[in-house]
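Excerpt of the complex: some chains, original placement.
First chain written, first letter: the chains are A, B and C, and each begins at residue 1.
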Amino acid sequence: EEPSEETVPVLEGHDLMIYCGAGMTNPFEEITQLYKDKTGCEMNVTYANAGQIQSQINTAQEGDLFIAASADELVPVQDVVTRSENLVLHIPVLAVQKGNPLNITGLSDLVRDDIRMVLGDGESVPVGKIANKALADAQIAGQVNVVATLTTAPALATALESDEADATIIWKENAKSLSIVESPEMDKYIKTVVAASLEYSQDDEAVENFLEFLDSDDAKNIWTKNGYEIAE
Amino acid sequence: MKDYFKIISYVITVVVTLFIGLSILAIIVKGFPDLREAFLNRETQFAVRLSLYTSSISTVICLLLSIPVAYTMTRTNFIFKKISRTVIGLPMALPYLVLGLCLLIVFSSPMGKLLRDAGFQVVFHPNGIIMAHLIVNLPFCINMIITAFTQVNKRLEFIAGTLGASGFRQFITVTLPLSKNAILSATMLTWSRALGEFGATLMLVGCTRLKTETLPTNIYLNISTGNNDMAMASAVILLMISVLLHGVTYFFNRKSTIHNRMEDS
Amino acid sequence: METAVAVKDFTLRRGSFLLKSINLTVRKNEILAIIGKTGAGKTMLLEAISGAYGEKKGRIFVSGTDVLSVPVEKRGIGFVYQDYGLFPHMTVYQNISYGLRMRKTPKESIKEKVEHIAQLLSIQHILNCWPATLSGGECQRTALARSLIVNPRLLLLDEPFSALDPVTRDKMHELLLDIHQKFNCTIIFVSHDFKEAASLAERVGVMIDGELIEVRNCKDLFLPYEDERANEFLGINQKERRVE
């Protein structure tokens, strides 16, 4: 696609303060850099896990946008969200050690007692919530051998890489050095990354413009390059 | 001039107290309403017990290791002294998170797996919390105790020798008691740090509820869930433990020795 | 005759000060006094005999063995320092009983012995005091008690009576002679008081500027020396001239 079709307004002198889920650091960093180069708008992005960002928004009462890993993360700050846009799909997968040595084919295999699972924390970590739901829906909650719950998706991946566990449920982009069990069971848990503008924002022009940019192909390409999928 | 400096000191003391006091007040105000709930919560209760247990054990181990190491550094001519001291000092400036990651790497290595098979599991196991505390605290604790031992006049040890004390007993009866204050202070700092540590812990053992969840992890989880008030309630519990701990050290620190004629017994 | 201490060509440099090639033999059970100008190296010599300096220019034998070859706690040496060196974290009682405790003496026996020696030294009333609160003379007697109580074979006393009033000092002199007789120990003590030196010791060593000029029998102490500095120090110059 031709990115430079549209006329880009010059936003020199504007600046945006954006909170972004730490899990999305890589693609979002690229996107903001590109945007800054194009428009000259100063981009202040701060990364942290969702809960910490919610605390920061509610306490500091400043900032323009919140990029959240799923719409669920907006609930604690919903009073101050003025508008939210769906960006891309965030795909959870059942991941196993490289080459799938234990030959795991689906969620139902996870009850085997030779399989050690690690999961994200069921309350504070988005993929943890998804995993709990998936296990419950498969009616195997409580029957799998969960050796630990962790606080970030990359940590879950690391656990598998270092052979401390055999299976986990994480975002697709975290599973680069693992094998993904191709099973459609996980499809129903796909989330959407959202961008929410906050009522504390004082620069509607820049916010509007950036939200438009996020909808552009330039931005979407960066997401897909990083393992996310475009929403239909 | 004297009064001038005194007044400045008073002002600074008040400012620092207010700075810290206000920050803590924020905890108490936010945490108090949920305190009852936190106390009754089974998970929190477990976290309190696990925190107290692991931090106490790790503090004791830390001292038991630091004292002989500091002894080696200050009272012997062990050939690897210099290199040991440098290595031990290295982790000090590293974020606890990194230290946790290091431990994860070390204990997931074939060597770590051997240890696990021998019955000493560290990764994802409460033992790991103690290990995490140790790597976080050892460098500080050793450093403080080395400083303390360096201050002790070696002639008193020699005199103890002339009275029949072996090197070990000179150390036990002279060096150690003369470093008492500094060791107590080091103990308190170590214990405090262990109670509040979660960076390395999270990385190494995760936050499995009712298994490896300490009070700071609990707080972290609550903050991560946006549950600040519950987090603050747990923090208030930590504060209480901290006050208690201060009380204990204060008790051991009561002055029994008179160091000055101006004092009365 | 047995030799208790033998110092052979011992040399020690500290800063600009030099303890020059000391040779000294002390007989078993002897009492030797060392006198000399301030800063002459008397304390240093005692310290060297106790094996406090690890250096080995020359050698020092105590009871026939090189003092450095024996760990300090096995040397059987008692040392009363010029500045006492009391353990600040122990009471007077604990200071005095320290040596006995190291020897695992039973508690009752310790109590008895401490009280006995405290009585001899008139310090019963301060047994529960902390060193930091003591008067100079009390410190000195505590330090004395602490090293006497373990009956060392060799006692090194560095100006052990300097902080005492004349009455107490006389009492201590008697006590020292008593102990010497009872326990058969060898004593080397430093003093600034010629009378004291002469009345307690059998022989007196004169030190000046890091040299041990001569060791003499007490009765000859004031006879002229070859070394002019010694004559001056002992005030012999004038006498001698008068004699001439």
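The rule we apply is simple: contacts are C-beta pairs under 8 Å (C-beta built on N, C-alpha and C of every residue); 3 or more make two chains touch, one makes a residue touch a chain.
A quick note: this is a predicted structure, and the numbers were derived from the prediction, not measured.
**Student:** Expressed as a composition formula with the shown labels, how is the entire complex in this file built up?
**Tutor:** Copies of each chain kind in the whole file: A x1, B x2, C x2.
Basically, only the chains that are shown with their structure count from here on.
**Student:** Where the centre of all protein Cα atoms falls, which chain's Cα centre is nearest to that point?
**Tutor:** B
**Student:** Going by the average position of its CA atoms, which chain sits the greatest distance from subunit A?
**Tutor:** Of all the other chains, the one whose centre lies farthest from subunit A is C.
**Student:** Could you give the separation in Å between the centres of subunit B and subunit C, each centre being the mean of its C-alpha atoms?
**Tutor:** Roughly 47 Å, centre to centre.
**Student:** Rounded to the nearest whole Å, what is the centre-to-centre distance of subunit A and subunit B, using the mean of the C-alpha atoms as each centre?
**Tutor:** Each chain's C-alpha centroid was found; their separation is 36 Å.
**Student:** Just curious, how far off is subunit C from subunit A if you go by their C-alpha centres, in Å?
**Tutor:** 82
**Student:** Among the residues of subunit B, pick out those that touch two or more other chains and give their numbers.
**Tutor:** none
**Student:** Quick check: in the complex, which residue numbers of subunit B touch subunit A?
**Tutor:** Within the complex, subunit B contacts subunit A at residues 104-105, 108, 113, 123-124, 202-203, 205-209, 211-212, 220-228.
**Student:** Which stretch or stretches of subunit C touch subunit B in the complex?
**Tutor:** Listed in rising order, the residues of subunit C that touch subunit B are 50, 52, 71-73, 75, 77-79, 81, 85, 87-89, 98-99, 102-103, 129-130, 132-133, 146-147, 150, 152.
**Student:** Can you list the subunit B residues touching subunit C in their complex?
**Tutor:** Where subunit B meets subunit C, its residues are 155-156, 158-167, 169-170, 173-174, 177-178, 180, 257-261, 263, 265.
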